[in-house]
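What you see is the complex with one protein chain gone and the rest in place.
Right after this comes chain A.
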């Protein structure tokens, strides 16, 4: 491509291109060198594990190692296509929790951001933001403990009911309420924090649009519908894509912590299924097989959702 251009023009237009690779390496040696530790860490702890996925096709025995363990073809994947009840249960729990979270948790920060944005006093807004962002920084262990203190048997709610001679309610240990409990914990922890993105998007909406629509006689609800929500549309689509790509991933730490209280039947999701089978029950190959399929389906979901976004005329997470 460079050979067809006169040398002088090429040198003036793009001097970089004309440097040989070793000259560029010499010029950029510091940049390459400082990038190395981080890249190395990603290679070892992010990319090297991918190779470990071969145990999905092996009968992995820890004491003889990955290389020596016998190949078993697709045997480990039978739990998936033969529909092992434990696997199906984990899959359905995962999808139900995802559905609940998309319906309940996803819209909450949008509504909350609209409320915050309508506060006139900037100081009050700052204070409210500081309070609502805080739970995001607490660990799942802390969040679960906080919910126990509120709704557990000896918690605030039941202490109150007991001192007023009312019947106590079992929330934390009730299997039927578990999925709603998990969803409300995510809501408590992250709804406030998630407003940060929507507030930024709201701040970028042109004020003139509001003024023009007010002149045209639009009320507040019509402004919300015709100015505000269109302004948030791209961000909503982007976040929905990311959430859909994560459909098969629901709070691993959060659920493993609460599994003892309600049992696996209602609480086991794909990630905890992998953990319980592979590491606790030493069924390594099956665990890795389920984990591998889950990862691949996740990638397909992101790509599919992104394509859908392009169809709708949005940018999505990457453009073509």
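Assorted remarks:
The criterion applied here is as follows: contacts are C-beta pairs under 8 Å (C-beta built on N, C-alpha and C of every residue); 3 or more make two chains touch, one makes a residue touch a chain; residues count from 1.
One rule holds for everything that comes next: contacts and distances are computed from a predicted model.
Taking the options "Tetratricopeptide repeat protein", "Cytochrome c-type biogenesis protein CcmE", "Anti-sigma factor NepR domain-containing protein" or "ABC transporter permease" in turn, only "ABC transporter permease" matches the UniProt protein name of the chain that is not displayed.
Only one residue from A:128, A:180, A:266 or A:308 touches the chain missing from this view: A:128.
When the omitted chain is restored, the residue from A:64, A:99 or A:154 that touches it is A:154. Residue in contact with the omitted chain (choice from A:96, A:145, A:177 or A:266): A:145. The chain not shown here touches chain A at positions 16, 21, 24-25, 27-39, 41-53, 55, 66, 112, 115-116, 118-119, 128-135, 137-142, 144-146, 148-150, 154-156, 158-159, 162-163, 188, 192, 196-197, 199-201, 210, 214, 217, 219-222, 235, 252-253, 256-257, 260, 271, 274-275, 278-279, 284, 287-288, 291-292, 294-295, 299, 302.
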